[in-house]
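Incomplete set of chains, arranged as in the complex.
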């Protein structure tokens, strides 16, 4: 059962201020409506994982780590590696995160990131086959939300792609019926550099990269993932409220422009020049 | 999107004979269950989906209630026999996500401030699945709410649009959902010109999405008319059967 969430109450004063600023085309933290917060990326934060990245987007901190294993392929894709995305809303990040099995928020986040990476074909899963029908690489992306100040989706996509870009896979040789792990590694190749852009709506106004207070005060958010070729590979409206078709079309246009910019910043350390 | 399957016949029509912008046959009935406050049944292609509404009723335990409006609980669930392989009845990650997406969409329609401290339960059961179940489920759930007499800001109808072999199409069936290039479920309220549910996966350009959106609006307007007809039938005959 999905149940109406109980958002922490923002004081009326805070909300009024937020709307007053919006009416003037400004935001409480000084940003313009379509401006992202400061973004920093630390590659290889978890040395023991095959790939990892720590992303800070303002006060939001997301750690993504990739663990590589060997698994039986799915029956309908015997020649493809397996990609699984899992997100943990770690309770130290926020008083609203609780220990326990994955919440609908964490599942929805993981599934959106999964779609962004899978549909954009950022990874060529068919290159992750060891023995067709028998052994394929499995990539587990674990998203760990360490500090929560809104816009988990965009930060998580950026963290995941950066973590994947640092991922080293062990080589295997086939010995008779069995495979043997070698002490050699190869780098996972990325085929695309998708970015997600998330907008929070307040009536007919919207801002990009909402911080937590903006998310709480907003009617709903819309996230869009754009590929390097400006095509879209994932979209999702989250929360109640209605999006006008006109605004939707606006967002498509804005996202292509903003996406180019964000991609440049987010993947500056990993994109080949 | 693995093996090569042709989604169009030589005459340019889809595998089930439809034109690009053509809906599957739809059958809607309102008021089909005896215990629920409101209920509706929809068949869209081979989809068979029931929706039921209980409430508004006191929200228990109290700490889940809100002082200024009612809360909604929503469960989208697939019957174990609704899919080709038997599905475990425990909720999958997909079902948990869709329950949330559908609750959000319904939340934008219900006049929640009329019923403070109460809860409305919405159950959507997919008895047979054939692509586009979340959309058909939403179309039915909105009717179940109306059948329960819950004041709404308006109806909303839902339909997936998408892309297959480079062509933008309406109301994807199971095959097109699986082997097509993109799937974009949309719920739309024509009175308020508002999108209440929006997701997309697969790959589409801005221009393709624009075209798809336009087709979705037309399609949901058609379904909206069927919703209105089903409600009229309900309140003239009051027949109850699945």
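As written, the chains take the letters A and B, and residue 1 is the first residue of each chain.
Just so it is clear, a residue touches a chain if its C-beta (ideal position, glycine included) is under 8 Å from a C-beta of that chain, and two chains touch if they have at least 3 such contacts.
None of the values given here were measured: they were computed from a predicted structure.
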{"item": "Labelled copy-number formula for the complete complex in this structure file", "value": "A x3, B x3"}
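What we mean here is this: only the chains that are shown with their structure count from here on.
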{"item": "Mean-CA-position distance for chain B and chain A (Å)", "value": "27"}
{"item": "Complex interface listing, chain A residues touching chain B", "value": "1-4, 6, 76-77, 102, 104, 107-108, 110-111, 115, 119-120, 220, 222, 227, 230-245, 248-249, 252-253, 256"}
{"item": "Residue numbers on chain B that touch chain A, as the complex places them", "value": "2, 64, 66, 71-75, 93-94, 96-97, 99-105, 107-108, 121, 184, 189, 192-206, 209-210, 213, 217"}
